[in-house]
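Below is a structure I'd like to ask you about.
What follows is chain A.
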Amino acid sequence: MESKEKYLLRMEHVSKDFYGTKVLKNINISVKSGEIIGLVGENGAGKSTLMNILFGNPIIHETGGFEGKIIFDGKEVNFASPFDAINAGIGMVHQEFIFIPGFTAIENILLNKEPTRYSFFSEIFGDKLNVLNREEMKKRAIEAIKILGIELNPEIIVKEMPVGHKQFIEIAREIDRKLLKLLVLDEPTAVLTESEADIAMKAIKKLAAKGVSVIFISHRLQEILDSCDRIIVLKDGSVQKELIPSDTNPREVAEYMIGHELTKSIWKSKEIRKISETILEVNNLWVDMPGEQVNGASFKVNKGEIFGIGGLTGQGKLGIANGIMGLHPAEGEVKFKGKPIFLNNSKYVLEQGIAFVSEDRRGLGLILDQPIFKNITFTAMQIKDMFLKSLLGGLIKWSDDKAMFKITREYIDALQIKCESEKQLVRELSGGNQQKLCMAKVFVLQPELIFVSEPTRGIDVGAKSLVLDTLCEYNRKYGITIIMASSELVELRAICERIAIVDEGRISGILPPTAELVEFGLLMLGIKSKKRETIGK
Partner candidate 1 sequence: MKKLLLSLLFIVLFASITLADAPFHIGIMTGTVSQQEDELRGAERLIEEYGRVSDGGMISHVTSPDNPDAEIETTISQITAWADDPLMKAIVVQTSISGTTEGFRRVRELRPDILLFAGSPQEDPAMIAGVADLVMQNDNISRGYLLILGAKKLGADTFVHISFPRHMSYELLSRRRDIMMETCKDFGIEFVNLGAPDPRSDVGVAGAQQYLLEKVPAWIEEYGQKAAFFTTNDALEEPLIRQVATFGGLYVEGDYASPTMGYPGALGVKFEEADKGNWPNIVKKVEEKVIEAGAAGRMGCWAFSYPYCIAAGLGEHAKRIIEGKSELLDKTDIIDALGVYSPGAGWNASYYIDADDVVRKNFMLVYQDTYIFGRGYLNQTSEVIPEKYYDKNIGKK
Partner candidate 2 sequence: MRKQIIIRTALVTALILIGIFLYVIGKEHKVVIDNRDISIGDITYSASTTYVVWVDNQEIGVIKKGERNAAIVTGVSHKIVVEEIKSNVLTGEKHEKRFRLKTNESATVNIPAIINNANEWIDKTN
């Protein structure tokens, strides 16, 4: 009883399901005043749902609330909105910047909590017509910045600030709240340099020393180990383990996070082929894909292999394919068959014999309101002038429907696409069949190399293995090189011959499918392994 009193926050038996899917199972977490808790877990482990529950995010209420109770500051709470949480003294710093670029640091730090001066008009039209008290605003901003311990001119417009300072603005904003009792930091150091991250961590410790509790979510294991008092590992919606940093090591944390393996390997193939000819060489690739930035990734892919790209969401594994295919701005050196290829030009890349099965099936892959045969042949028609009859030396062209139907039927049979006819609208197909269609569309191009992103996302289990089998089959039969990016380590390890793990936009290491699961976990968590040094450069 006595010990419970000391806790600022207790989440007891918290469970949550979304439409029948349990995402949190009986979570029990306690946070003492002034304690820094590290929260780690894979994507989908339930970190964000847990935080949404804590903050009373409307999405929780809209989906039927949660089970269990939250006791904050001695009272049971169930916040109706994040603002209630903020008013109760919980602050949050988000991974993505939440501020107004055109405002000064002062304005951003005091966003919507500006001190005001009385004006007569407020009597008539309400408090909103009080005038901002600029001096007071500046004073408070400077105070908050001082706690952070950084050099920052608060009068500068945030847009013009060095990027590293921007994250501090958000932390300073939370610090400014007099009420602040608990601060949740969601990947706050992702964009900071090491020295900046150090400053940030120091500031957080300072804050904790003042009695503010901190929940620190990060995938940088080292940072967590260095600065947290306790580490909570979430896996599959339940608390896997609570650890004390001094008693543990990265490997142990990674094991709890990713899980132990019962069978040694799920590798499907009998042998790992020895292939030496390089087909694709990527050097220092930078891709600006929102939420999936690639920051100087380098790797080589051998001709005829299935190359896997794994990593946590948001670390850039999807950015690689999208960047090379010209869907997002990219820089860097990419050589295909020894020849440098130009970036930022989709058509050109396609013409070189590189094709892409996008993770965004509905947005980029398919035209939903068109029949199957048009979807399958459209890109080929555009890029390779296939299925076109031409007259007068190509002056007049029209589509060759017969050839289109023929090839469509072939693929429908080959990939076992379930449909009524080749003229059926794509919209009417199931997710798995749509995915197969995306692949058929790419195969029609007869490419030498295919990027496949998240091929099994959103399709049912039976279809999943069919999709993977198809990829394997085409790889073996036609020698097509496949680069597959996926969040599912299982499927990467099932069909890929080599698997690169991406962390913070760079390749942190390349492992064989038979490597231990925890090795993958460590790479994902930014623990530098020796392998990275050997393969990286």
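Going forward, a residue touches a chain if its C-beta (ideal position, glycine included) is under 8 Å from a C-beta of that chain, and two chains touch if they have at least 3 such contacts; residues count from 1.
How these were chosen: all candidates are chains of the complex that A comes from, given by their letters.
What you see is a predicted model; the values in this text were computed from it and never measured.
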Complex member in contact with chain A (any copy), out of 1 or 2: 2
Candidate 2-facing residues of chain A, complex: 123-124, 126
